[in-house]
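The other protein chains are all here in position, but one chain of the complex has been omitted.
Now for subunit A:
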Amino acid sequence: MHATEETLWSLALYGLAVLSLVALMLGLSYALGQQRRSRATDEPFESGIVSVGSGRLRLSVAYFVVAILFVIFDLEVVFLYAWAAAFDAVGLAGFVEALIFILVLLAALAYLWREGALDWGPRQRSLERTERER
């Protein structure tokens, strides 16, 4: 109990020190630095080159879908790595459980494929097909 309180105090002190250091740095640069406003002040710094065009790009929706798919399968791999490391220890039960996990993801993949999430580019053939059917 006593030890916890002591560590909590030191943690609070540390937090306070961090805050005051940040405040000091920001405050000093605000107080000592020169404040000048000119035409180029608010422009983004691009290594001395004047920036061209807008920063707002139009990305194809397919990019987003692929990103999501990547995250899903990346996560799957995380779980499978854990399983692979403990393959001998968990035995048959672990194998069955991992199999169920993979099969569920496979069902999700099949659904995504039918939805046209795997078609690259802005034209999605399977979506068009469902439109035609309608």
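Convention: contacts are C-beta pairs under 8 Å (C-beta built on N, C-alpha and C of every residue); 3 or more make two chains touch, one makes a residue touch a chain; residues count from 1.
As a working rule, contacts and distances are computed from a predicted model.
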Checklist entry - Of the candidate names "ABC transporter ATP-binding protein", "Putative cytochrome c oxidase, cbb3-type, subunit II", "NADH-quinone oxidoreductase subunit N" or "Polysulfide reductase NrfD", which one corresponds to the UniProt protein name of the undepicted chain? => result "NADH-quinone oxidoreductase subunit N"
Item to check | Residue among A:V18, A:I68, A:A86 or A:A107 that touches the chain left out of view | outcome: A:A107
Checklist entry - Touching the left-out chain: which of A:E5, A:E46 or A:D88? => result A:E5
Checklist outcome for this item: Even though one chain is not shown, subunit A touches it at residues 1, 4-5, 93, 104, 107-108, 110-111, 113-115, 130, 133-134
